[in-house]
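Omission of a single protein chain aside, the complex is shown with its protein chains in their original locations.
Note that the chains take the letters A, B, C and D in the order they are written out, and that residue 1 is the start of every chain.
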Amino acid sequence: MGYIIIITGFLLVLIGLWGILSQKNLIKIILGFTIFDTGINVVMVSIGYVKGKTAPILDIISAKDALKSVVDPVPQALVLTSIVIGLGVSALMLVYAIKLHHDKKSLDINNFKDLKW
Amino acid sequence: MVTPIYIVAVILGLAFLLGILKSSMTRLGSILMIGGLVFITFVSGQWLYEFLVNHRATDIIYTAGFLPPYAINLQMGLNEAILTTMINIVGLLGGIYLLDSLKKTGINSMAIFIVFVMSLNVIVMTRDIFNLFVFLEISSIATGGLILLDNKRKAFQAGMKYIIATGIISNFLLIGIIFSYYFASSLNIDGLIAANLMSIKGGAIALFTIYVSIILELKPFPANGWGIDVYTASNPGISALISAGSATAALFVAYKLMPMGGSFWLPYFAIIGAITFIGSNLMGTRQENPNRLLGYSSIGQVGLILMIIGLSPYLGKDTLLIGFSILISHYAAKAGLFWLSGIIKSKNIQGWSALRKHPYLLFLFGTFIFALIGFPPFPSFFGKWNLIMALAAHGQYAWMTAILAGSFTEAIYLFKWLGYSIKLEVPEDITIKFEWNKYLPIYLMGILLYFMGMYLAPFTEGGVYINFLPLAFVFLLFALDFLPVYVKNTLSIAGIIWYMVRLFPLLEHDLMREIFAGIFLGGAVLTLVAGYAKKGKRPGFYPMALLMFSGLVGLIEANTLLEFFFSWELMTAGSYFLIIRGKRSMPHGYSYMLFSIGGAYAILFGLALAYASGLNISLAALGHITQLTTLAYTLLAVGFMTKTASLGLHIWLPGAHGEAESDVSPMVSAILLKAGVFGLMLLFFYMGTGTPGSEKLLYVLGWVGALTALSGNLGAVFQEDAKRLLAYSSIGQLGYILFSITMMTQLGWLAGFTYTINHFMFKAILFLVIGGIVVKLGTHNMYEMGGMIKKMPYSFVAVLISIIVIGGIPPLSGFAGKWLLYNAVIQKGWYFQGVVVFFAGVIAFLYLFKLIHSVFLGQLKDNHRNMKEISAWILIPSYILIIGIMVFSAFPQWVLKPIGNMLTVYFPKSLYWQGTRAFTSLGYWDGTTTMIVVVTAFTLLLGWLVIASKKVKRIGQFNIVYAAERPYRPETTHVSYNIYAGYKKALGFLVTPVVETFWENVSDMVLDFSGWLRRIYSGNMQNYALHVVLFIVVFYLIALGGL
Amino acid sequence: MIVAIAIVLSVLTLVGAFMTIHSKKLSIAVISSGLVSLTASILFLLLAAPDVALTEASIGSGLTTIIFFYALNKIRQNHD
Amino acid sequence: MDYSITKFLWTLLGLFIVTNWGMLMSSTIRRIGARVSGRIGIPWYQPWVDLTKLYSLKSQVSHGTMFYLGPVFRLMGGVGLFLFLPMIFGSWHWSNYSFSGDLVLILYFQLFGMLGMALGAGEGGHPYSTIGVSRGLAQFTTIEVPMTLAVISIAIQYHTLSISQIVAAQQGGFFTWTVWTNPFATGAAMLSLLGAFGHSPFNLIQAPNEIPIGPPTEYHGVFLGFLRTNNAILHVAEAALFMNLFFGGATNWIELIVKTFLIYFWSVFVGMVFPRFRIEQSVRWFLKIPTLLGILAIVIFL
Partner (left out) sequence: MIKKILIIGLLAGVGLIFFNLLQVYHVPTELNNKLGAYYAENAATQVGAANIISAIVVTYRGFDTLGEVTILFLAASIISFVLKVRKEDIVSDRFTSPNSEILIYSSQIIVPVIFLVGIYIFINGHLTPGGGFQGGAVIASGVLLMMLANPSMKVSHNLVAFVESISGIAFVVLGVLGLVLAGGFLDNRFLPLGEFGTMLSAGALPLIYIFIGLKVGAELSNIIGTISYNQNEKNS
């Protein structure tokens, strides 16, 4: 199962990247990013997965045999942070998109080339 | 001691507190912001002090009360203290600078600002890789916000590009982090280092994703379009912070993470750094927008430092010093430049000429530019020096070439820019208004650069010997720049004389240095005397002149390779400013600088090879070059030849000397060119004839010298501009000198010395007098002059004597050179070169006649009827030099005998003296007798004429068979306009500007290439994202494709 | 069994992701991306990560989607 | 180094002889020239008559100091050439002040007079004198190329630049003259001599038949006298120089007179045969055949 999910995660990353690199609509690109983020998160959590073990919460199992019965808590802790960061970044991008649209009345990425060379 | 965790706590507390404040309380907000920045600067500064003064051991700060790797820890060592202090200082100064903008945008932006600075601190200090990721995210989100400070359309686009790119990068970083954790069971950097990921299967890929992300954070070429747009579009204050602060932090991250991968990744770092350094600077050459230009430059500099990190195996313990030296220069200069751009607010670099009205700002601008290029006394000079030396010591010539090539491309645009700002007309639409909060940070950065230069000098091998005394004097003069000319002039002369008195006893038994010291310093005094003729204040003249002379005297005093190069660069800088003072000298000053820098890099390369041959920093190392011996000597020679303006490298000279101010021309022609001669002589002394390849090199250089003489003189023949004519003449004369000393015989060298001394004297006279006349008549064109002998008899005599010397006509001292040269050529067997040289010598006669005739003889022009003699202050030094010429002519043995004796140490003796009579195995010559005979005969003949023609009637100007010359539209009818038309028909093909065309094509090619290259920056953010991914994939395939 | 659920969810996630990128209408795309987060959060549960699942569900599929809609709404208003 | 009065007087005597011989030579040559073209020509004493007339002219005008000094420089050039040249081989009396310097000194001292003349004429303010001077200088530069090559060739051949020693090396008889031992150098030098004497085809400098210009028209009276005197000295001295270098020198005055006459006549002879060159033609010409000869003269010693 770990394999399946980690592969799913990687595929999500690729789909997200595809969206970022190929879509012309800014909103789509940002959605690509959320997919990208989700994929990364799935991969990270899969890394901490240990076959047949439970969540690292000790009110279910006693503290003594925690070591034998829980999955790795560290990636999960990291993913928590990552999800929140992803939200912040997405929100920021959306605000940018709003502003850019406000400016040019378009979401086409090819319209924002005022800066070059 | 305040633990650095308070940097985080206090700033976040303040940031959150700022959120409560009402939007109208901007004043309180800004006080809190500045207070917070002052506090963190204090904290980091305090640690820096502890490390530097009390040599405290590195401190580890634990969070959460657990040891790493279980909890996050920070580290505060010397490196961290230095970098956080740097970041906080630029943060504080940037905060002060941005006060207005931040107030306008609101309190939120202040909070973002301080959080940004804080995040950079943590990035530097943290030892946990995921924590690093979090704070990198904070810094990039804060950057994304701060870009919008000006609420401009372009800023939003740039911000979007930035966020997209960093978004991709940080996700890849996360993949790297999680897999590192998976493979190495640690998130702590030290733990990851200990785990040695490279030895774990798959660890290399994890490392790759981490490294590629960190490198991408550094905006490597070409995946950096987003970074450049940020520099371009954001408020200059923010760009300064990004360039000086973020880049610093990100570079340290690369350095910090470097040990994780071991030596496998370092070459890639170096290659990427080199590509970035060169590519980015190359693109800068076509850039006109100042902020974008600075962006290119920033990225280039970061590439250089990344390269240094990558090359650390070769640099050993010096890595940090070198990296820091270059970093601090980049840091201060780039921050200062961005801040300046915020004051000037010009859309293109031409607009920076607004600085002309603000000399102190202009001075700072120059300081920043010179610091970026790596001129002394700035830290980057020492950094580059150490870098090149260390690389040479390990035989890494390709890297050296890359670094120098990149630096050169950087110089191309930076000096174009500096030239514009010094010379272009002040634009009317740009006004610079004084705001203390914008001026102060710039000044402080300028001061920091000088301070750090002095501070870092002793850390370089041989750096303790550098004599900063002359530089201090230069600064004194700069400080006294408000005084009138005569005070500063007197002060300068007094200073130089004092230095001479101090210097000469130290030079005993070293005749060569004494002669050159005499030329440099004596010439300095004489040419400065002419400065009394100037009125007003001459802002900036004296510091720059003295800067050049300090460099020159430093060359004399140098005992080590470092001192020599240090002085060489000082001299170049000073002379650049002197040359560019002329009215129309901008393009010439520019090409002078480019040739000088190219030459300096050739010299640097050669010196590095010398150093590498025996790890010996003393100047004597030039005598024992074992690494690439021939190349080393060739490079050194070429380097020096850029200063002597030898054929192929001469195109800068006519304009530079011709357009310079009237008393600057003699300085740069009579005196400065001798620096190249000094270098060549020194080089040949050490090289000798025994070293492999030296015979061939000398042979080629001999031909170059001969052809230089020919082309220089021919060029002069067809000039209509008096000063350019003299400038071409200098090229020719320096060709003789090069030719003479390449013969490597006693006679050849004697001839070389004779030419050197003579050229010093007569070219000083000529440029002084002709320069004075040009100023007086208000034209350079000889065809607008004429008949001046009546108005300026003293000038005429001075010029007459000078041209007799140039022509080599007995009995004056010019003949000594010719005679020695004849003997030397026949003795050496270089007959054909010799013929070319003698042919050139006769051609000299053509331009000399043209000069003296067009200016002094012929018909007096109507508008010059009320002319008076030129200022006595110009004539006095000229006549002092004439006395010198006379003494040298009548008693050549006084000079040539000691020189000959000195030379016998190096060459077999071939010139003998018998009283006043010199003889060689071929011929003989008696200067004193010749003088006596000629003077006697001349007096007798004159007496006869006086007796025979008692009643000579002076007649009027037009009392001749007058025809065809019209005083108006003078060039159409002035008889000496295009006087050598027939000669041109016959031999004009020899002066086809082949060399000029060649260099033009080279520069066109560079510019075209740069224009083609920068098409990748299409402005489309998606393409930039594509570049980022492309970079990752290509890097992966190259580095790990075989896995 | 659990593997089968994982496979189904994975396929759902991927289809959602694909829809997000390729749907013509932005609103459908946004909803699809919310769906991706939702299925992903169930995947997290399967991986014994209830904390992450909770976060992903509330933040990833909840808040993010809402913010997207607000943004779309604003853009539409702008467009008129 | 002999600065004695005796030496001075002997030199003065030599100078007197040379001057007179120069004048005689020029009148003779002009007569020959006239006869060749079917005229009678001037009487042999004509130069003395001219000179006397010039020196006794009462009214002289000057354009200024340099104009005044020009003839002095010019004459000094000729006299100097004479002074530094040993006239008669092996004779202390007629070696003049040649101990001052060797061949190089003489080569460069030629310029002294040219410069003075150029400047003097320049101050006259007449455009044509400037044109004349510029042409002269232009032509002179290329004349020097074969000459330099020849001199270097000789220096290689005899390992010396001292004229006395060069002459000494040719004292073995007719066939030890340089003209036989080093024909290329001689050829180059003799061709450049044509230019140095400024006869046709290289007389565009003075262009006597076309425009009334140049120093001869600007100067008159004593000034012109100086110039005429100089011409006389210079022609002999230059011919003597070539004689010393290529034709075995002279051990007595007769030999000197014969040889200098023949050398001088060579230039006149060529002038009668060839038409005048334009300046760019002559400039190029000297860089062709004479230079080639000069190069050959050196190549044979390589």
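Heads up, the rule we're going with is that a residue touches a chain if its C-beta (ideal position, glycine included) is under 8 Å from a C-beta of that chain, and two chains touch if they have at least 3 such contacts.
Fair warning: this is a prediction, and the values are worked out from it, not measured in the lab.
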Contact set of the excluded chain (shown chains only): A, B, C
Contact with the hidden chain (one of C:12, C:29 or C:71): C:71
Chain not shown: contacting residue from B:84, B:186, B:729 or B:976: B:186
Residues from chain C at the interface with the omitted partner, ascending: 50-51, 53-55, 58-59, 62-63, 66-67, 70-71, 73-74, 77-78, 80
Chain not shown, touching residues in chain A: 1-3, 6-7, 10, 13-14, 17-18, 21-22, 47-53, 55-59, 63, 66-68, 70-74, 76-78, 80-81, 83-85, 87-89, 91-92, 94-96, 98-99
Missing-chain contacts mapped onto chain B: 3, 5-6, 8-9, 12-13, 15-20, 61-66, 69-72, 105-106, 108-109, 111-112, 115, 119, 122, 128, 130-131, 134-135, 137-138, 141-142, 144-145, 148, 151, 175, 179, 181-183, 185-187, 201-202, 205-206, 208-209, 1026, 1029-1030, 1032-1034, 1036-1037, 1040, 1043
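Rule of thumb we're sticking to: only the chains that are shown with their structure count from here on.
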Which of B-D and A-C has more C-beta contact pairs: B-D
Cα-centroid distance, chain A relative to chain C, in whole angstrom: 11
Between chain D and chain B, distance of the C-alpha-averaged centres to the nearest whole Å: 54
Length of the line joining the C-alpha centres of chain C and chain D, rounded to whole Å: 107
Per-residue overlap in chain A, given as positions that touch at least 2 other chains: 97
For chain D, residues contacting two or more additional chains: none
Residues of chain B that touch chain A when the two form their complex: 130, 134, 137, 141, 144-145, 153-154, 156-160, 163-164, 167-168, 171, 174-175, 177-179, 181-182, 187, 225, 229, 232-233, 286-287, 292, 1014-1015, 1017-1022, 1025-1026, 1029
Residue ranges of chain B in contact with chain D within the complex: 787, 789-790, 793, 796, 800, 803-804, 807-810, 815, 818-819, 822-823, 825-826, 831-832, 834-835, 838-839, 842-843, 845-846, 849-850, 852-853, 856-859, 915-917, 921-926, 929-930, 932-934, 937-938, 941-942, 945, 948-949, 951-955, 957-965, 975-976, 979-980, 982-983, 985-987
Chain A residues within the chain B interface of the complex: 13, 17, 20-21, 24, 26, 29, 33, 36-37, 40, 43-44, 47, 74-75, 78, 81-82, 85, 88-89, 92-93, 96-97, 99-100, 103, 109-110, 112-117
